[in-house]
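Structure, as structure tokens:
All protein chains of the complex are present and in place, except for one that has been dropped.
Now for subunit A:
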Amino acid sequence: MAETIVKIENLVKRYHELVAVDHFNLTVSKGEILGLLGPNGSGKTTTMNCLLSLLAYDKGSIEVFGKPMKPDSYDLKRNIGVVFQNVAVFDTLTVQENIDYFCGLYIKDKKLRRQYVAEAVEFAGLSDFVKFYPKKLSGGLLRRLNIACGIAHKPKLILLDEPTVAVDPQSRNKILQGILKLNEEGATIIYTSHYMEEVEQICSRIVIMDKGRNLANGTATELKQLIKKSETLTVEILELTDTQLEAVRRLNHVYDVSYENNRLTVQCSGGSHNLIHLLSYLQEENIAFGRVYSELPTLNDVFLEITGSELRD
């Protein structure tokens, strides 16, 4: 069984009347990339801040590397790297100086630090910008500097709080590849985001949060299996009678159909060959059809079915 790196039990954090984190439980094993997925205001960042002992909490316990996490747990903090949502660098230090400053808060050995800084610069793709001041960097490069400052000391546990907010697709992809690389090098990662595609792309396990609660957790496939929908079929049809629509509804594994704007949408639950069954029926009835789409459920569908609202709301 893999070593437990983070263990949160019954965490409760209130802001006056508002319960931001509500009896939240989480276990993160060594080598995992855990995605904390939830809409804005779901309690992801608050949970992270409690985990880092930046925030006092009302109830519960937090252990990191098997020890209770406290504000003065310097031995634990030494092995944690953090990348916050907001860029946190000194505007009047260059890229290299910023990385060296923050790395130096963790690593005292000058030679080792120099090596780590060089590696972080390389990792973040900032080699051509080491003498640049942050104000001269583009948004994407600034985010990469933010990440480099958080991971330069080679932490065993890395917490990334929405590191790709307001980043162009190219930089976002580079950041995600970088996170995978850090994980390959042995770091355990907790990644919070409200971008389900990102979470699905890089996370080995996903926890869905809403209103401070842990709604579901598992791999992307496991989460999708939790819900009724397994496939959505869409077919462009010029004309479809109510009788034909009812016949489609009676096909195996179909639980919902709709026909709007010359588009037939069929929701299927489980089963296989649903598309073949549908197309066979259309051919038998001599119904002319155009383009055909088949979509597998997304994490948004999972969130929608669990909470009744869209993830991006």
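The definition used in the following text is that a contact is a pair of C-beta atoms (placed from the backbone, for glycine too) under 8 Å apart; a residue touches a chain by one contact, two chains touch by 3 or more; residues count from 1.
Following the convention adopted for this analysis, contacts and distances are computed from a predicted model.
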| Absent chain per UniProt: "Heavy metal-associated domain-containing protein", "NADH-quinone oxidoreductase subunit M", "Phosphoenolpyruvate-protein phosphotransferase" or "ABC transporter permease"? | "ABC transporter permease"
| Candidates A:I8, A:V28 or A:L52 - the one touching the absent chain | A:L52
| query | Residues of subunit A in contact with the chain that isn't shown? | reply | 15, 49, 52, 54-56, 71, 74-75, 77-78, 80, 82, 84, 86-90, 92-93, 97, 100-102, 104-106, 108, 149-150
